[in-house]
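Written below as structure tokens is the structure these notes are about.
With one protein chain held back, the other chains of the complex are shown just where they sit.
Which chain is which? They are A and B, in the order written, and residues in each are numbered from 1.
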Amino acid sequence: MLVDLQGPWSPLFGRLTLASIPYSNPIIIFAFVFTALAGLAVVVPVLYYRKVGYIFREWLTSVDHKKIGVMYIILGLVMMFRGFVDGMMIRTQQVMADGPHSPGVMEAQHGYLPPSHFDQIYSSHGTLMILFAVTPILTGLGNIIVPLQIGARDMAFPTMNAISLWLTAVGAMLIMASLFIGDFSDAGWVGLTPLTELPYSPSVGVDYWMWAIQISSIGTTLNAINIITTIVGMRAPGMRWDRLPIFTWTTLSTNIIGLTAFPILGVALALLGADRYLGTHFYTAGLGGNLMLYTDLFWIWGHPEVYFLVLPSFGILSEVIATFSEKPLFGYITMVAATFAIAGISWAVWLHHFFTMGAGPWVNTFFSVATMLVGIPTGVKVFNWMFTMYRGRITYTTPMLWSVAALILLLVGGLTGVMLANPAIDYTVHNSVFVIAHFHCMVLLIAFTIFAAVIYWYPKVFGYKLDERNGTWFFATFTAGTAITFTAMFGLGFMGETRRLDYLYDPSWQPLLIVEELGIFVYVLSCYFFCRMFYVSIRDRNLNRCGADPWGTSRTLEWMTHSPVPFYNFAVTPHVNARDELAFRRSVGADETPPDHYEAIHMPKNTMIPVLIGVLAFGFGFGMVWRIWWMAGLSLLGIIALVIFRSFVHDHGYLLSGEDIARMEGKASQMSIMSETQDEMAMAEGVH
Amino acid sequence: MDAQVPRDGKLPPLWHYGHEGHDEISTKTLGFWLYMISDSLIFGGLFAAYGVLDQPMSFAGGPGPAQIMHPVAAFGQTLAVLTSVLAYSLGTLAMKTNNKAGVLLGIVGAMVLAVIFLGLEFNDFAVLYAHGATLQRSGFLAAFFILIATHGLHMMFGLLWMAVMLVQVGRYGLSKEIVMRLLNLRLFWQFQASVWVCVYIYVYLRGTFS
Partner (left out) sequence: MVNIKFLARLAALSPLLLLGACSGNDGFRLFHPVGPVASAEFHYTLISTGVMMLIIVPTTVLTCVFAYRYRKSANASYDPSWSHSLPLELLMWGVPLLIVVALAYFTYQSVFLVNPAGPESLNETPGMAMGSDPLQVDVVTTDWQWLFIYPGQKIATIDDLVVPAGRTVQFRLTSATVTNDFYIPQVAPMIDVMPGMRTLDAFRVDHTGTYEGFSADFSGAGFSWMQFATRIVSPDDFAKWVAQTQTAPSHLDYAGFQKLAQPTINEDAKPAYFSDVDPKLWDEVYTGVQQGAVYPVPKETQTKAPEAKMPNARPGSTS
């Protein structure tokens, strides 16, 4: 071994021993029981209704961009729930552990969580929410909607699309595994050095964090390649660049950021991996390392990353606001220009995350001004949304409610962001909960737009709308929880409370901490309404089947397919004549005109390769975390072998005849994304 | 909306039949270019790390660039990699005349020269290790070794890809799919040579004269 490991290591099991399983920790036991029950709640019905083959055939091996997108979103929502539970635990610990006389239960001196456990919880909260909740959901939305918006049949690389999904899922599974076998990183989601070096983080926690991110980042980079190629090369005829829907434009700029920024994260983590596995001195304090190198590399990725998350949200806002104001988006060209301006400037601002590192007044001023410049195109977007609503006819469906609330959050977050951009102010609030409240405004606005998008596009994918009444209660409670919790948090920031404290020394913070905890209870209530919204909608789905344009005022191409979208998307590729093609066709009375005949189309075949690569990637990750070299090595060789094997397979698709399409179009109202593809084709032939 | 309904009242075309108009080879090659953009950023990050750690403080009392750079041997490596690209490119020229043997010969030539490149590199590393300039000695040496090794790793994956192409050209001839892969491999190989030239200039030449 090239490094000094604390604890035993064996060739067969690496660092893994029975002691790695925290069976004496009651909280973990409870988490395990809950997770096991949740898992059983899924697995047992699948077994009982004999759906294993169906799941394998239709979902696990699927290369259909819509199914992959749905799986991304499900993964993201589940991880968002776990991230929310982590957040609840953080708030509860802090409200209990305020002041030197605050009580402590179980193994904790104050509160109910000992420091190391608390530190792991907020580290996983950040990592999960950013990389495994919001990113997969936005990726999934892009996956489903962008090919439909440009009139394509699928993504440019369907198999690679599935591989991206499974690599992201593997990252999430590694973090789940860290809950029950070993521990997670306690160094925050950023993982600053030298805290994450072996002497100061001797357990496997940082290794779990590192490999989960590395593996899922490969998935994100591959997905970026896929989407950019699709948008550039697979648009329907007539879909000129100035006719591209705004959500597709934002997805394009987002993925340019993803393609170029994620490799830097890969380098930052790989060099940390070299320190932890090979004993190098990239980031150590001694022997010539430079800990600031990690901070710089990480944040050179880190800042474009937040725009990677927020630009699709801006795209969603543009789509939803335009649709529900019954007006075209105001200032389309400047919106596109502003999007790319934001993406471009985002590369020049990273140092504002560490103004206090002592770069000196000139450097700090440069990055401060650059940071404030990003506010200009963002402001342009806000004004354009306002003017889209101006003299529109606004219907307050739940997506529109979420969007207007997101606008308000953007204004508050933007104000506090520009305050933080001034180093003089930052020297008083860096790493305080003021910063946490600021960025939670931004990520919550992303969450608001995610909920808007899911509700907005759900009928297109599943064929029925989500229940508006429960959706409105979900909106009201979630928004109230946000307002309560984070207003209090801004206050605590001005009181001098810093972040990542598992024990708070100042009892005068107690009142606002209690307010924050009340906010959490309101959030819990919102979870109930979220679940109820889905339950009622699915229960009553056959009563609420909708047509191609369920909202009635949609404007873009994806609303021209049936609801739910058939697995082949458009029966005939549309010819595009305008920006907001559907609105144009409606204005000339052609929105219901079907094609006069159907021709054969080539569809990709499902394949096992992506799922197998996922399984091997998990083996690789787990093996590397526990330093089980044979497991990691064989898994890696297996992945390479699979890729080479796949390159020898020639026939990747099948032909769908024009007659089959014609019949399926006729029975479109009886189809569903959940049914078996061959059942649909058989039904179309009248054989059932 | 920018569309106009034509004067005669007829609607503009609503549906498109026939071939979708996107060429599969150019689409897949675009994807490969995008991958190389991401790869170039990996090297960018590594060059940045090297630039940061190329300071006396990071030598930690050990050897600095002037002590470990062997620009002549590295020039030999440069010649090897450039002639490897030349060999491969000549092989792809043979595709124009459907000359399968020519293509195979080009690939084999490229592989041989790549092995020479890697051999020279391993030798260089062995000499450095014998003098105590190891990966763990200092931050500067870590950056040096990892940058060069990452490039070497890319070369090894290129070699593997070439071996697979030898088999595929042999079995399937010069089909559309095979031609596309050979062109992408050429792109990859030229890219690796370009990165090496940057390494040679920024690391070896700059280091020798520092």
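The rule we apply is simple: contacts are C-beta pairs under 8 Å (C-beta built on N, C-alpha and C of every residue); 3 or more make two chains touch, one makes a residue touch a chain.
Remember, it's a predicted structure, so these values are computed and weren't measured experimentally.
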| item | value |
| --- | --- |
| Absent-chain contact - pick from A:152, A:187, A:317 or A:342 | A:187 |
| Among A:210, A:287, A:342 or A:443, the residue in touch with the chain that has been omitted | A:287 |
| Chain not shown: contacting residue from A:448, A:490, A:568 or A:584 | A:490 |
| Contact with the hidden chain (one of A:99, A:237 or A:375) | A:375 |
| Hidden partner chain, residues of chain A it touches | 6-7, 22, 100, 107-109, 114-116, 119, 183, 186-188, 192-195, 198-203, 205, 284-287, 289, 291-292, 325-332, 334, 354, 356-358, 360-361, 364-365, 368-369, 372-373, 375-376, 379-380, 382-384, 386-396, 401, 404-405, 407-408, 411, 414-415, 418-419, 421-432, 472, 475-476, 479-480, 483-484, 487-488, 490-491, 493-496, 498-506, 508-509, 512, 515 |
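Basically, only the chains that are shown with their structure count from here on.
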| item | value |
| --- | --- |
| Complex contact set, residues of chain B against chain A | 1-3, 5, 11-18, 20-22, 26-28, 30-31, 34-35, 37-39, 41-42, 44-46, 48-49, 52-53, 57-60, 62, 135-140, 142-143, 146, 160, 164, 168, 177, 181 |
| Residues of chain A that touch chain B when the two form their complex | 2, 156-157, 221, 224-226, 228-229, 232-234, 236-238, 242-243, 259-264, 266-268, 271, 274, 278-282, 284, 286-290, 292-293, 296-297, 328, 572-575, 577-580, 583-585, 587-588, 590, 593, 595-597, 599, 640, 644, 647-648, 650 |
